[in-house]
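Everything below concerns the one structure shown next.
Complex shown without one protein chain; remaining protein chains in place.
Presenting chain A:
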Amino acid sequence: MSARLDRRSLLFAGGAAALFPWLPAWAQPVSAGLPAVGGDDIRLTIARQMLHVDGKMRHAIGINGTVPGPLVRLKEGQTARIHVTNELDEDSSIHWHGLILPFQMDGVPGLSFPGIAPGKTFTYEFPVRQAGTYWYHSHSGLQEQLGHYGPLVIDPAGDDPAPHDREHVVVLSDFSALHPHVIFKKLKQMGGYFNRQKQTLADLLSGEGQPLGERAAWGAMRMDPTDISDVTGSTYSYLVNGHGPADNWTALFAPGERVRLRFVNASAMTTFNVRIPGLKMTVVQADGQDVRPVPVDELQIAVAETYDVIVSPEDRAYTLVGESVDRSGMARATLAPRAGMAAPVPPLRPRPLATMKDMGMGGMDHGAMGHAPSEGGAKMDHRMRDLSLAPTVADTPTVQSISPMPMDRTGEPGQGLEDVPGALTYRDLAALHRNPDTRAPTRRMHIHLTGNMERYMWAFDGVKLNEVKEPIPFTQGERVRVTLVNDTMMAHPIHLHGHFFELVTGKGDHAPRKHTVNVQPGGTVTFDLTADAYGDWAFHCHLLYHMHAGMMQVVTVRPEEAA
């Protein structure tokens, strides 16, 4: 292995004090970060291993012996050659999340390539045409849940538009002692299995949660307002760079430095609300794309998204809090000028409750829309699954509800952050550089995100991938306006492989470009897509068990004459 260590990688290693001599260097919780690999010829090996989480040993899948896998560090303009060896007893793969590359290098078994058989090595080779913070992970089975993921950073060919004195990669993830197939089976048997924060008679009597009438109305609709996350802190430990909250991974800095934190949400199922109490974060990149700097106090990072922020900490310790969106647990790390320091860890805030807006009745407040604002419970129930509102959705048991009045929620910071001042919204993001394609779209389409929490079925347009007959076709080079309509009461981080798309949030030709967009419950997101990459591409919800349950489609991009 030829590892090219640059200045930043050395900075990582510099802080590795041997606080825990029995742990290998990569597992040291102080600033060690993850080992970095780079250069023109990179070797990665996927294998089973044990993982220490808060003092407990867990079975995991790691890469080059670490969970998360090593930081793959590339340089814009180089050709990446990455040899991936699979030492598992089952097929595996690595998908380079957010990278623009030829489809056969995208790493989705069955679409891009046949997968990597046990004992075999596959060599990925592609030109590096972008810069920024990305990540990589398995696209085989449920391996991702077991630790098969890692960060990927591409240094820009020119000057970095957001210079900094030091950086830390912060990979957030969720880890369970339960095997992922067991988690999935429990969800199929009982959709609310992991929800230990349901409403009860006790909290009704103590005046918490919804009042009785509201509970009855939600009961009539068979909707549970506490259904925020499918898999929760009741089984998950939330990790920072593979370390549990008690491990307290610590990132060191020198006072006065500008520190860049590269957040990657590599979770299987967890949306995090990230904050550093006492420290303003300036967002400079979203999904690897430079954005105009936005100072924020908190940001919601959905599964598979990345955010780069710059902080200027003073000479004291700070707690980095990654609270799961349902407030059932947190990922915790410390930012400190010296090892051994810690700041107070704030308690978990009360869990949010879904609202009528989350059921897609967002517009109901606005009598101006021409709809009667008040409806009886029975009538509302009928309206919860009115398929005439979504003519492209198949009438299948996968469809529990159709949002009667979905609204664009990109101006909101996400569930649980409604009342948090200074929380980032998608509408705060604007691309630093002009968008590469500013043509007006020549076609538009709607894709509905549908699901059934009781049967734990998830799909696009009511049709699971195993039932799908045809892919979603695009003509190469065409520009299409796509609206995602969330007909469910949960947020879905939707990822399209091989492309960036521009969010339609009123930023003109500086629209923020993303590879993954979180569609809030009962909400819509509209983006413009230039389908410029020939091939077959995966398009799916990045909640691992939603994808596994069928919330996935294939996008084909073909030249006009062939189409």
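Note that in this section a residue touches a chain if its C-beta (ideal position, glycine included) is under 8 Å from a C-beta of that chain, and two chains touch if they have at least 3 such contacts; residues count from 1.
Rule of thumb we're sticking to: contacts and distances are computed from a predicted model.
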item	value
Absent chain [UniProt protein name; select from "Peptidase M48-like protein", "Copper resistance protein B", "Xanthine dehydrogenase family protein subunit M" or "Putative spermidine/putrescine transport system permease protein"]	"Copper resistance protein B"
Option touching the unshown chain, where A:G39, A:P156, A:P293 or A:P337 are the choices	A:P293
Interface residues of chain A (partner: the chain not displayed)	91, 103-104, 108-115, 141, 161-165, 185, 188-190, 193, 196-202, 216, 219-222, 258, 282, 284, 292-293, 310, 363, 366, 368-371, 379, 381-383, 385-386, 388-391, 397-400, 403, 405-412, 425, 427-428, 430, 432, 434, 438, 440-446, 452, 454-455, 457, 459, 464-468, 470-475, 480-481, 483, 485, 504-510, 524, 526, 534-536, 540, 547-552, 554, 556, 558, 560, 562-563
